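Structure incoming, see below.
== chain A ==
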Amino acid sequence: MAERVMLLALFDDIGPAANGIAKLRDLGVGDESMNVISGLPFPARVLGRPRAITHVSKIALVGSALGAVFGLFLLYGTAYLYPLQVGGQPVYPIPMAFVTIFEMAMLGFMGFAFLGLFVDSGFPSYTPKEYVPEVSSGKIAVLFPCERADEKRFVESLTGAGAESVKPVEARHL
Partner candidate 1 sequence: MSEPISRRDFLKLASAGAATTAVLTGCGPASRYVTREPYTKMPEYTYNGQSTFYATTCRECSAGCGLVVRTMQGRAIKVEGNKNNPVNLGKTCARGQVTLQGLYNPDRIQNPGKHTRGANSWSSGQGSGFQEITWIDAINEVSNALSTNEPDEIAFLLGMAPDHLFDLVSELTTAIGAPAPIRFGALGMFEARKTLMQAASRMFGTRGLPSFDIGEAGVVFSFGANFLETWFSPVAQTREFAKFRQRNPAGRGHLVQFEARMSQTGSKADEWIAIRPGSEAQVVLAIGRLVAESRGLPLPPAFANADVEAAAAAADVPSGTLVHLAGVFAQAARALAIPGGAALAQSTGLEAAEAVLALNALVGNLGKAGGVFMAPLAPIADAYHAPASGREMMEFIGKLNSGKIKALFIHGTNPVFELPRALGFMEALAQVPQVISFSSFPDETALQADYVFPDHHGLESWGYQQVATGANAAVLSGSQPVVAPFYNTQSTADVLLAAAHLPRGRAGGQLSQALSYSDELAYIQSKLGSLLADGSGFFSAPEIDTFTAYFQQHGGWWTMDDRRVAPPTADVLNRTFEAAPAALDGDGEFHFVPFVSPILAEAGANKPWLQEVPDPTTTVMWNTWIEINPETAERLGIQDQDVVRVVSPMGSAEATVYKYPAIRPDTIAMPFGQGHTVYGQFAEKRGANPTDLLGTRLNAAGDLTFGSMKIRIEKTGRTRELARLEGALGVYGFDAK
Partner candidate 2 sequence: MSTELELPMFTNTSEEDLGGRWGMVIDQDICTGCQACVAACAMENNIPYVGEKDAAYGRSLHWIRIERFWQDAFPEVKMTPYQPMLCQQCHKAPCEPVCPVFASVHSASEDINLQVYNRCVGTRYCSNNCPYQARTFNWRDYTDTRRQPELTTLQNQLNPDVTVRRRGVMEKCTFCIQRIRHSEDAAKADNRPVEDGETLPACAQACPADAIVFGRIDDPESRVSQAARSARGYHQLEELGTLPRVTYLKGETDGHRG
């Protein structure tokens, strides 16, 4: 098994970056194995990349369902556990349920969306990663693995495509 390196191509604009990605694809680097790092959220189609999938919304929906159930419990469950009639009102009032259910459902919805982001993106993770700070100054980095042998070829073709620099990166602490 030949040794592989992680190459990071740095582009300072969208166009070159898109070309570079196309090039890489021609050079046989699969979409799944390359990774684009940017300081801006670029839609996949801008870079000619397949759309990334996310589970955040599914998780959020689960959360809202849980929340709704909890809201239901707050009004009816607690009343069932310790029934008290106040002000001649029913012990299990229907209209009030909408309030608690709504609030708790919303809390669950958003809370789980937040958690979903963590789960889906593997946050928080403080392990070493391949990264260059220039990204947050607007540059676009394309990260891909390749054989040590092919390294030169990749560098040339990507520079041709307008990359500022293409060099192997080591994972380091962010």
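Just so we're on the same page, a contact is a pair of C-beta atoms (placed from the backbone, for glycine too) under 8 Å apart; a residue touches a chain by one contact, two chains touch by 3 or more; residues count from 1.
The set was built so that all candidates are chains of the complex that A comes from, given by their letters.
Values in this document were obtained by computation on a predicted structure and should not be read as measured data.
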Result, touching chain for chain A in the complex among 1 or 2: 2
Chain A residues touching candidate 2 - in the complex, by the definition given at the top: 83-94
